[in-house]
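Here you go, one structure.
So, chain A:
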Amino acid sequence: MSATKRYSMVVDTRRCVGCSACVLACMAENNVPDGYCRDWIVKEVKGRFPTLTQEIRSERCMHCTNPPCVDVCPTGASFVGEGGAVLIQQDDCTGCKACIASCPYDARYVHPEGHVDKCTFCMHRVKRGDNPACVSVCPTRALTFGDRNDPGSEISKLLAARKWKVLEPQAGTEPNVFFLE
Partner candidate 1 sequence: MNQQLVEVISNRANAGIDPHLHIWGWEIPAYLFLGGVVAGLMILLAGLELRHKEKPRSAATEWMPLVAVALLSLGMLFLFLDLANKEHVYRFYMTFRPTSPMSWGSWILLLVYPALLLMYVSGLSAERREWLLSIKPIQALRLGALVRWTMAFGDKHRSKILWVTLGAGVGLGAYTGLLLGTMVARPQWNSAIMAPLFLTSGISTGAAVMLLTRLDKRESATLVRWDIAAIAVELSLLVVLLLGLSSGNVYSQEAAASFLGGPYTASFWSLVVIAGLVVPLTLNVLEVRRHTPMTLYAPALVLIGGLALRAILVTAGQASGLH
Partner candidate 2 sequence: MNPTHHKADWNPYVAGVALGLVLLLTYALMGYGLGGSAAVTRVAVAGAHVVAPTVIEENAYLGTYVANGANPLDDWMIFEVIGVLLGGVLAAYSAKRIRRKNLFKGPTTSRATRIAFAIVGGILMGFAARLARGCTSGQALTGGSVMAVGSWIFMMAVFVGGYVTAPFARRQWR
């Protein structure tokens, strides 16, 4: 087991029904301002009637291993926190929006108070041993959170057992949110 933690999330697209409970739980947990969301549902339907396939994903900040948002931040307000979670120190943020432009996942937005805002992996919950709010609420248990550097964690087992993908791998960001196919 590696000494440092690598927090990650797994989204099981087969279990997810796209109900948006994760989105609402996040909004309530994190006081997300009206008109914004930190996580969201994407439904992708491919094909032509009647030969169709569908993928439903609960998406959020990917807490990349190579986070371009942290790189472009001119003040260091975007930073990599404990366990690799990409966080924002609001007091340092000028609202220049370079991080928003740099994010391939469009996961960030400008909070009405001026600073940039996004998913924190609910680190305030994780620190005390809870799951992020979205993971806790999910009625289909499609979301799993944990330390990927711990081979015994549920998330490591899932990634070992199932076929998975990350979004926009070509951006070289090495996301830490994985989608089980």
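Here is how the candidates were picked: all candidates are chains of the complex that A comes from, given by their letters.
Rule of thumb we're sticking to: contacts are C-beta pairs under 8 Å (C-beta built on N, C-alpha and C of every residue); 3 or more make two chains touch, one makes a residue touch a chain; residues count from 1.
Note that the structure is predicted; figures quoted are calculated from it, not measured.
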Worksheet, complete the sentence: Complex check, chain A vs 1 or 2: touching candidate is 1
Discussion item. Quick check: in the complex, which residue numbers of chain A touch candidate 1?
Written reply: 20, 23, 35-37, 40-48, 59, 68, 70-77, 91-98, 100-106, 108-110, 113-116, 167-168, 170-173
